[in-house]
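Mind having a look at this structure? Questions to follow.
Shown here: the complex without one of its protein chains, the others still in place.
Labels run A, B, C and D following the written order; every chain starts at residue 1.
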Amino acid sequence: MKKVILYIVVGVATFAIGYNVNAVYFSDRSPIQPIAFSHKIHAGDNNIPCMYCHIYADKSTVAGVPNVRKCIGCHKIIKQDAPEIQKLTDYWNRKEPIPWIKVHNLPDYVYFPHKRHVKAGVHCQTCHGDVAKMDVLTRVSSLKMGWCLDCHTNGAVAIIGREVKNGKDCWTCHK
Amino acid sequence: MGKAVLGLFTYVDDMLAAADKLKKSGFSDVTIFSPIPLGHEIEHVLGERKNYVKYFTFLGGFTGFFVGTLLALGTAALYVLPRGGRAIFAVTPTVIISYETTILFGVFFTLMGFVLFAKLPSYKKKIYDPEVSIDSFGLLVDVSEADINDVTKTLKESGANEVKTVEEK
Amino acid sequence: MLNRRDFLKLVGVGGAGAAAGFALGEKSKNPSAELIPYLVPPEDIIPGVANWYTSVCAQCSAGCGIIVRVMEGRAKKIEGNPLHPINKGKLCARGQASLQALYNPDRIKNPLKRKGERGKGEFQEITWEQGIAMLSENLSSLRNNKRETEKLYLLTSSIRGHLNSFLENFIKAYGSSNYLQYELFQHENLLLANNIAFGQDTLPYYDIENTKFLLSLGADFLNTWVSPVNYSQGYGHMRQGRPGIRGKVVQIEPRLSLTGANADEWVPIKPGTEGLLALGMAYAILEQGYYKGRDAQEWKNILNKYHPKDVAVLTEVDERRIRALAKEFAVNKPSLAIGGENVASYENGASQLIAVNILNHLAGNIGKNGGVISNPKGASLSNRRGAIKKITAFAKDASNGKIKTLILYNANPVFTTPKTMKIEDAINNIPFIVSLSGSMDESTAMADLILPTHTPLEDWGDDFAEPSVGYSIATVMQPAVSPVFNTRNAGDIFIDVAEKIGGAIKKEVPWNSFDAFLKDSWKKIYDKNKGIVIQETTFDEFWDNLLAKGWWRLPDISSLKPGHISTKGINVYLQKEPSKFDGDDKNYPFYLCLYPHSGYLDGRGANLPWLQEMPDPMTSVVWGVWVEMNPKTAQGMGIKNGDMVSVESPYGNINIPAYLYPGIRPDTVSIPIGQGHRLYGRYAADRGVNPIEILPFKVDPRSGAIPLNSTRVKITARRDAPGNMVKMEGSTREFGRKIVETVTPDEFSKMGMEG
Amino acid sequence: MAHQQHMKSDISYREVNEDVVRTMTKSGVGYYIALFLSIAGVVFLWWLPWAYQIYTGQGVTGLQTPVFWGIYLTNFIFWIGISHSGTLLSAILFITQTPWRRSIYRSAEAMTFFSVLTAAVFVFVHMGRPWNFYWTMPYPNQRQIWLNFQSPLMFDVFAISTYMTASMIFLYFGSIPDLAAVRDRVTGWRKELYGALSLGWRGTDAEWHWLNKAYTFFAVLIIPLAVSVHSIVSWDFALSKVPGLNKTIFAPYFVVGAIYSGSAGIVTLMVILRKTLRIEKYITTNHFDKLGMLLLVMSLLWSYINVLEVFTGWYADTSFENEALKYRMFTPPYSYMFWLMIFTNTLMPLLLIFRKLRASILISLIVSLGINVGMWIERYLIITTSLPRKFLPYMWHDYSPSLTEISMTIGSFSFFVMLFLLFIKLWPSVSIYEVKEDIGIPMKKEGH
Partner (left out) sequence: MGKFLDKILERFKIYRIPGYYEKYDHKWTMVIDLDRCNGCEACVVACNAENNVPVVGKEECGNKRTLNWIRIERYVEGEYPNVKVKFIPIMCQHCGKAPCETACPVYATYHNQDGLNVQVYNRCVGTFTCATYCPYDVRRFNWFTYKRDEPLNQQLNPDVTVREMGVMEKCTFCIQRIRAAKDRAKDENRSIRDGEVQPACVQSCPTGAMTFGDMNDPDSKVFKLAKSQRKYKLLEELNADPSVIYLKRVMKDGSSATHEE
């Protein structure tokens, strides 16, 4: 009897450990991208503002990923012989868009307008972390509902200086 | 590591008489084994037992009521979502939740009380004779080495089928 | 405590637990999605923000302006163009469902060449070059050998925009004169009646909005007739748009239509006698002296055969009621009488509609606000006058082998003509058939070559609405989305063909593409009207504004204002007797009245799932067809709701479920048109029956219209076949529950402005 | 003797032990066939269709707009109803010290537990997204969102889980001395199992004392609980605005119906048990006589409420009430069911007026089976004749169960049978010590 209990306890415990190990160490937070794009070089070292590339962030629900022409616009001149840039040039020559992997992926039933957040004065770094220091882009936020609610209840005061109106209304974020 | 004497009886009145006798002669530590609950028959001999379980039940019910109320009202306050035009803190539905939790906790606490007082579960080896779960009534008396014979005799005289001396662990 | 075996077991349990936990963790992760950037960003497009493009609705002939909501290159929703004068931002169910015509899974995705036997529907995909080559080879051979250019026929649906003039141009340049347009509902009789009465063959603008008394003779103007969105708006305004004034509607028809359901009164008249009733009313108006014209006596002489007493017998409408209606019609000014599809669909439909015109005239409703306002002629570039007359000729020509090549464009004559006309056999005689069509309908399936065309949402074009709203309107159509499939604009196809054939034809069609032609044509309009009605300084500016606004008011070509019907010669056109129905009333006890289904119209909407699933307003039937019978009649025959019955005319019979409909005369049965496609995609194919099949082959000799209400039928219960009707209604009765509350007109008038 | 004799008085204590242990250890081929069949029934008639339903969606049922509740809810209420008498009867009769309870209550309580379990599973069967079932449990979560405690379903969650817990504890508690008795008489794995289950029970006077006290309190707590459970279940319906469901009488109606069907369930079960386990000694015609009287009383009470419901509906004469009643009473196929129900639940139990018939085991079986069928129909009718006749006649649509639903219904019976078959092998299905009590305390001197 005791043994059975022991087995159960061990089983449950290892199950939890396995789950969490997967969640923490094998997360989908920093997927491998088709081109090893470094935000550190662009946003950090070269100080390019976020909205230079993610042009829709204050206009639309999506921030927008820069179009290939925009990339090639600079990289026609800059570092065109670097192997990763070669990949970019290849895509451009083949007239193929780059299949980036989404790092911040929200389910279909979530309505997240970048525009409103940017206009409210939320800095990109608040949710996306200090991207300027990331060689490989990593998701620093859980993007889970509780995480959203942290700001939408009281946390917002620290970030934008006021509370979110109807912040806990389900349909503020769901659709 | 005391010694004890266990007498097995067929008839309850024999056993009770023996118990009575032993009690009167100063053996206070008397345990009765029986296959059926003997209730007030025993109380004549061993004296009345207090019913502490009821306090547990009451306490459980009380706790349950508060837990239920707190759960129903408190969680409504944590995330205010109006529904049906009703008050967020509505009494009527809360009463039902509290009612159920009252009973649930009442049951749990009663269980706790039982476990506490009946000292169950206990898987330690204790003095026991399987016959008492069939049709024998046992009388276990804690005795000192000196009194074993006396007690054995008393038990035998009272009608015990079998008397054994056992060692308590 | 633990021996080795236990420990190993424990390790096993632990490992399994960890693995399961890991697996669950893997499962609970967000599915990874790709983030595809634009290669080059399209102008004016912000992902996640919708763009709206103006266009024109092509689901019926009303010509409503629409705006299409486009997000990331995909059309999401169609709404009415709020600036457009016909529909003023509103749109009917059919129009909104045309999105599904764009994204229909059964569209023809590539050019097709016939593989097997004709009509078997076996095709093989070819490239556009091959397709164009096939067509142009055929046309050149026709042209080069014996100059048989007259043996090319072009049969299209009703086209009113510049595409029409383009096609006319092409056909003429090719050397043929056989360009005809055919649709089931072309209002031939109405045009004829207007031509005879007013000398102007346009569809007038019925000012329902401002009328006080609307007498509708079989016009289902709220649902399918001519320009339902516009009329519905007028209806809404007439009812409740004017504080204190509420227009009254009286519907005269054998089967209660949607409009009838909304009318204040329904007069269940004997089928085929509507015109007589109108004339009877006209007589009553004259008799009462409401008509103040100098020719009152002449009218009286002409109409004295139509004394209400006599008319009452023929129409089965009480004489008192005729007189009461006449009085109301004459007294409540402005009043308006409309003769609709149901009236036009009789054998002598034109005569009956003339009677309606006379009634309007005698009540003084012509050219008045709230009455019949004429539309200027000439705005329309349509080629359809007398087209139906031509289709009979076409059928004859085809069966006589006079046609060598037939080009079909969005036309489906096989579905919309009676079986007795044998058009399928006729077409089968044609050696080479090309279909320019987006979907595989019954006629397209007979083609040897199919060149798929754009849907209106992918296409350039324009439309000249008819009827307009008292002035001429042009609506432009622009591609809201890039083509979903490998399809082309019809004009572009002809341009390519002309290129291949070359020579004189190429000279006549000098444009690179149809949109160049379109722009060119508009440039002409711009040049003509610049500074007069056009304020824009450059054409580009004008063009941009035009596309943004979606429509433009054209200068009227004629401004004829008919207000008078002459008594001279009108006698000939008056309805003498009730319209004839084939079949004797002994064997065929029921009149058969067909009407266009509110969703499918003449059958074109049947491939749109939204319309299939839209409950019919009057019966709530979905995905099917039914025959409406009076419950009393049905009861007498032991027919229950949904039972299969056989409807037999002298020309054929169909099996169809019965719907017991209290709003129909006991001696009449009614079937909606639109279902019964053999082909036409997965949503339309093999659903119900096509009632046109059992009609006699008759044509109105003057207008060429095919009368839909022209035969009697016999109904027999089919006990052997299970009914397959699906209706969404539970019960139609309220059981006193006051779900739709009402006030009587008297109570309403007491409410005054606050009502 | 202080009380009436319910079984042959010449049974010895030892015989009781032997008989009960025999029922647990000796089983014939028939038992295994039955067990196999019931397990097969559960797997093939319940779980596989359920898996299919979860995979495909609730569309495999016959549910539709507006009849969103069907057989699943019927089964739910039915099983909750069946559960009622077990615990309730046991508790009430325990408190009132009714002696004939003693030989039947154990299986009755087991019946309670198993039927609540079956009912609870139906809650999940009925859900559109059963994989999210844990959202209906109150626990702190990262979403920060709790539960709507104003929802009748939330009452259900609490009531049923409480009920299940309480009846499980009640069942287990009353069995501890018996488990000990069994422990003393078996060998092998059984010995280990019952050793663990009996918690080291020795039968000392203190243990008996506390058991008795705790048991009394359980009984006291369970009676209002049982009443509340079925009231709450009735409120799932009565708290809606739907005509035919929004009735004040529903709570007592359901409670009475539950006791009624539960008692009938007990009768059926007892007939089967005493035959198959060969324990006719302990369950005698006397028991059936007593249960028959109970059935008769409940039948009259149930009929009374049923008449009331129809009568008030008829007298109110609103369109809503009328149409629902008309639909239930005069529209086939529901009218057939309705009148069958009246026959089985109102007329047939009248047979039990006669003592002879009451004592007849065959009659008891027939009547009790009839009542169970009738009670199932009653629940079915409540749902399927009210929802198709809601407020808007345009949305009056009829419901008919699909094959999946019917199969799962049958499967649930298999499930119940399976649990019970396992129970009678794993648990003393007749209370040893209480039967002994019934036999009497052995005294040397007669006339205690």
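Methods note: a residue touches a chain if its C-beta (ideal position, glycine included) is under 8 Å from a C-beta of that chain, and two chains touch if they have at least 3 such contacts.
Just so we're clear, the structure is a prediction, and the values are computed from it rather than from any experiment.
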*List the shown chains that the missing chain touches in the full complex.*
A, B, C, D
*Any idea which of D:27, D:98, D:148 or D:335 touches the chain not displayed?*
D:148
*Options D:111, D:242, D:295 or D:361, residue touching the unrepresented chain*: D:242
*Give the residue, chosen from D:13, D:69, D:208 or D:433, that touches the chain omitted from the document.*
D:69
*Looking at C:300, C:321 or C:402, which makes contact with the chain not pictured?*
C:321
*Of C:427, C:664 or C:713, which residue touches the hidden chain?*
C:664
*State which residues belonging to chain A touch the missing partner chain.*
107-109, 111, 113, 115-116, 119, 166, 169-171, 174-175
*Go through chain D and note every residue touching the omitted chain.*
56-59, 62-66, 68-69, 126-130, 132-133, 135-136, 145-148, 150-154, 157, 236, 239-242, 387, 390-395, 397
*May I ask you to list the residues on chain C that touch the chain which is not drawn?*
48, 71-72, 74-80, 87, 89-93, 96-97, 99-100, 102-105, 222-223, 228-229, 232-233, 235-237, 239-241, 246, 256, 258-262, 264-266, 268, 318, 320-321, 324, 484, 598-599, 609-615, 617-618, 620, 622-624, 630-632, 662-666, 682, 687, 726, 728-729, 732-734, 739-745, 748, 751, 754-755
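We take it that only the chains that are shown with their structure count from here on.
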*Which of the two pairs, A-B or A-D, is linked by more C-beta contacts?*
A-D
*Measuring from the mean C-alpha position of chain B to the mean C-alpha position of chain C, what distance in angstrom results?*
87
*Could you give the separation in Å between the centres of chain A and chain D, each centre being the mean of its C-alpha atoms?*
54
*Quick one: chain C and chain D, Cα centre-to-centre, how many Å?*
63
_Please output the residue numbers of chain B that touch at least 2 other chains, ranges allowed._
79, 81
*Over in the complex, which chain D residues touch chain B? Could you list them?*
12-14, 17, 138, 144-151, 154-155, 158-159, 161-162, 165-166, 169, 173, 176-177, 180-181, 183-185, 195-196, 199-214, 217-218, 221-222, 224-225, 228, 232, 432-434, 436-437, 441-445, 448
*Contact residues on chain B for chain A in the complex?*
79-81
*Please give the residue numbers of chain A that touch chain D in the complex, ascending.*
1, 144-147, 149, 153
